[in-house]
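Every protein chain but one is kept in place in this view of the complex.
Coming up: chain A.
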Amino acid sequence: MKFNRAEEIWLIVGVGILVLSMVITGYQGFAKSMGPPSGMETLDPEKVDEHELFSEPGVYQVGENKYEVVMTLSAFQFTPNNIEIPVGAEVEFIMTSKDVIHGFQVAGTNLNAMVTPGYIQRISKTFDEAGEFLVLCNEYCGIGHQIMGTTITVK
């Protein structure tokens, strides 16, 4: 089992690139806390409405230009919908599903999370520019999946 010299160089360079991509991913994920949404908090998926967080979904101001959007996803809607927030707001979305698996994606941003029943997902973003963003479900959830969308208006 002998590698040719050229093959060794090729493999070392190739593996080097892979390791570099791992290092960058690891640095951004762990040192800069830019990791993907990985909610570990659980709740009873059949009792979402009784849960202390989700009994009243809505947009809440929690600090100076800091907001929390407590959101439930269900076939085929986001609650609350047509969200409005001021420019520069730092928003944390706190979400769970009341039925099947849904996705929360804001087109044109890096906001993207799977929202599964039984788990609480949190994802944050600061909206620096005014405009309207399209929010859509990106995990097939049934016959009305294509109408499951809403907007976030930043003004």
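Keep in mind that, in the parts below, contacts are C-beta pairs under 8 Å (C-beta built on N, C-alpha and C of every residue); 3 or more make two chains touch, one makes a residue touch a chain; residues count from 1.
Simple rule for what comes next: contacts and distances are computed from a predicted model.
From the set "Cytochrome c oxidase subunit I", "Branched-chain amino acid transport system permease protein", "Chemotaxis protein CheA" or "Paraquat-inducible protein A", the protein name that UniProt assigns to the chain left out of the figure is "Cytochrome c oxidase subunit I". Taking the complete complex into account, A:146 is the one of A:61, A:126 or A:146 that touches the chain left out.
Although one chain is not displayed, its contacts with chain A can still be listed: residues 1-4, 6-7, 10-11, 14-15, 18, 21-22, 24-26, 28-30, 34-40, 42-46, 75-76, 99-101, 103, 105-108, 110, 112-121, 132-134, 136-147, 149, 151.
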